[in-house]
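Input: one structure, supplied below.
A single protein chain has been removed from this complex, and every other one stays in its place.
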Amino acid sequence: MAIEAAPMFDTDELVLNMGPQHPSTHGVLRVILRLNGERVVDADVVIGYIHRGIEKLTENRDWTQIILLTDRMDYVSAATSNLGYCETVEKLMEVEVPRRARYIRTILAELQRVASHCLWLGTHAMDIGAMTVFMYAFRERELILDLFEEYCGARLTYNCMRIGGLPLDIPTGWGRKVRAFCDVMDSRIPEYEELLTNNRIWLERTRGIGVISGEAATALGLCGPPLRGSGVYRDVRKDEPYAAYDEFEFDVPLGTNGDTYDRYLIRLEEFRQSLRIIRQAVDGMPDGPVMGKVPRLIKPKAGETYHAIESPKGELGYFIVSDGRSTNPYRLRVRPPSFCNLQGLKPLIIGHLVADVVALIGTIDVVIGEVDR
Amino acid sequence: MEITPAHYALLSAALFIIGVVGVLVRRNIIIIFMSIELILNAVNINLVANARHLENLVGQVFVVFVIAVAAAEAAVGLGILLAFFRNKETVNIDEMNVMRW
Amino acid sequence: MIDLVIIPLFKIAVVLNGVLVSVTFMVLLERKVIAWAQSRLGPMRVGPWGVLQAIVDPIKLILKEDITPTKADKWMFTLAPILSLVPALVVFSVVPFGGDALFYITDINVGLLFIISVTSIGVYGIILAGWASNSKYPLLASLRAAAQLISYEIAVTMTLVSVILTAGTLSMVGIVEAQQETGFWFGFVQPVAFVLVFIGGLAETNRIPFDLPEAEQELTGGFHTEYSGMRFALFFLAEYANMIVIAAVVTALFWGGWLRPFPSVDALFPSVGALSFLNLAFLDLIPSWVWFFGKMFVFLYLFIWIRATLPRYRYDQLMRIGWKVLIPIALANIVVTAVVKVWLL
Partner (left out) sequence: MVETIVFYTLSALILGLGVAVITTPNTVHSVLFLVMNFLCVAVIYVVLEAEFLAVIQVLVYAGGIVVLYLFVVMLVNLKRDPEAHQDPRRLSLVGLALAGAVLLELAGIVVYSYSREPSAPVAAAAASPVQGNVEQIGWLLYTDYLIPFEVASVLLLVAMVGAIVLAKREL
């Protein structure tokens, strides 16, 4: 902690320790700020407070048990973590996943994206002081959790995918309920927009705050909405389609200014695009099995592979090495989008005020469970 | 016992002296500023007491001016103090021995 | 003796208790209204529709452990909440709740100035709380608070000057009576001043969108981060008492205080015989204090509504609004008022 050790040479400077216990660091992120008045001169982002060694744990679990561990990484978006892991192992084993399973996976992943963005919108608005948006967004997230509960019985850590397909087919009438949810959500997005998009205070708090250029964002390795907010076209769903994304039509929203407001607009647009995908998937749902032909004992042949999906936070990649002998991975490494996006926090916050730090932690949408693993 | 202007004048004198002692004895310049405020208040008490005694509100008008001067003095004084503190890291009056920095 | 001591003491007791009790119900109201705004129910467990929550909340706060941080300045730490609450309560001594002398504690000829000056002391509670806690977040918050309160106090005071010019008196009762005489509430005569005072009031009571000194998400609660139990409750009381003060002042200065609405319906429609059925004299049957509290309630509701709707300003934006928007408008308002008053009327 270089900042702590440094002497306070200027009397106007104040070292402020934000977190790990702080209402707005979204978990146990710790940011050490050096302030001049209220302006951030220097910052140090400290992570690791809920490091649980998930990557190491996987080396002692068999391949199916690991799905359960992936739930605990990005705990507000468990389905996409499941999806990424399962697809990586399937790629390693060269298993064919039935089309129906891929459709359902897509629906689950997009519902999860909407749920995760709801949580992001609520907390982000809450950080900037708009408390009602929080409740509105959670109201809709609740509907999604109900859908998940009906599908797999869990509300947060779903464990809802299996290598080679899905553990369960969708319940009867579930598709209709998803359609109904899409209609509800469509009518609710204008409510958020009404409260925020043209709100003068919201504009003043987000426009021109945390501007990052496309080149800088690429150089920092940002991904997901923070990268697209700077106008860089990168979406794994389009670039390297997985699940059933190649069969659906959707747009990838791009920002122009790369500021907090653009990132906000992009996520709002992603709500709409996700709903568009869900509708297409529900309407075109094929019949058939939901589980592919997978050996009873999962034991991929020796080799290594990397596979990425677009989680709500950005590019979620898994790199897996199998030695082909044991029933657990030799090495599993996650490329978590939150961790990579957190790299952008320090350059973003320097020069801004304390209040903006909170807004910027919100705008890059980190889940510390995924950062620390 | 009736309270005469003399009582107020004595109160005023005593407060005045407390202020003077503060200015002469303390070395913390903020305390010295505050002592000056005490002195000004002592004067004000005297003015108001005599304004009532003489049934002439001019005394009170003077107090308004004194308060204005006190406000100006505090603003400029503390501005100087801040500028000084930024350069020398002290508020000790004895270390204020340069005319420029 | 009775007139001089007993009756004022009785009135003071009634007002103090009234304020403190209404604060607890204010909290309940706020929770309920915000809950409705957010499509929730709010407190429902204690009593019918959660009404008794207003009583349970203070009991909880009183029973909680009262912690003093080890390195805090103990005297200051205890004094700060008191310094914060007392001015908020003292102000009520000149608020005219009704037309009759029975409904206000006293009417002094510098009433409005008295309110301004006493509320300006409230800032000590906040500054000292931040300083005495010996902790960085409260200190930052209290520096913010001091700057904010002083800035907005200037704006509000400047604005009130134009009201004083219009009314020609500093007495609170006198101002309401001036509105009775002219027949127009100053809210219609001085709409700009009303808006400025209301915005300034939001800022002085640290309400959203100006709640920077206690911004939970930035400063973990602000100047009262280190407080708990009863001492925290005092800050809480002070904030809500201040809200009631602002609502009462706005009511008295701009919306006719205890006067009934449409004071001069005859003056508005002098020749329209068809409107004679609009005889609003029956409104006189409602006691004056009911009008006062009714109007006050509207503004308190507005406070809560705003809190449920708006995000928070940033510190520099807040200062910019205070100094570069509110104060110039207030000054212009004074000039316009003076010109109109001297040459045009």
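Letters A, B and C name the chains as they come in the text, with residue numbers starting at 1 for each one.
The criterion applied here is as follows: a residue touches a chain if its C-beta (ideal position, glycine included) is under 8 Å from a C-beta of that chain, and two chains touch if they have at least 3 such contacts.
As the structure is a prediction and not an experimental result, all values here were calculated from the model.
The chain that is not displayed touches the following shown chains in the complete assembly: B, C.
Among the residues C:Val51, C:Ala146, C:Met230 or C:Leu331, only C:Ala146 touches the chain that is left out of the figure. Even with one chain removed from view, subunit B keeps its contact list with that chain: residues 1-11, 13-22, 24-31, 33-35, 37-38, 41, 44-45, 48-49, 51-52, 54-58, 60-61, 63-65, 67-76, 78-83, 85-86, 89-94.
Considering the complete assembly, subunit C touches the hidden chain via residues 73, 75-76, 79, 108-110, 113-114, 116-118, 120-121, 123-124, 127-128, 131, 139, 142-143, 146-147, 150, 153, 170.
Here is the rule we use: only the chains that are shown with their structure count from here on.
Located most centrally within the structure is C, per distance between chain CA means and the overall CA mean. Centre-to-centre, using mean CA coordinates, subunit B is 34 Å away from subunit C. Averaged Cα coordinates give subunit A a centre that lies 44 Å from the centre of subunit C. Remark: subunit C residues 34, 37-40, 136-137, 140, 144, 208-209, 211-212, 215-220, 307-317 touch subunit A in the complex.
Contact residues on subunit A toward subunit C in their complex (touch as defined above): 14, 16-17, 22-24, 38, 125-132, 134-136, 139, 195-196, 199, 201-202, 204-205, 353-358.
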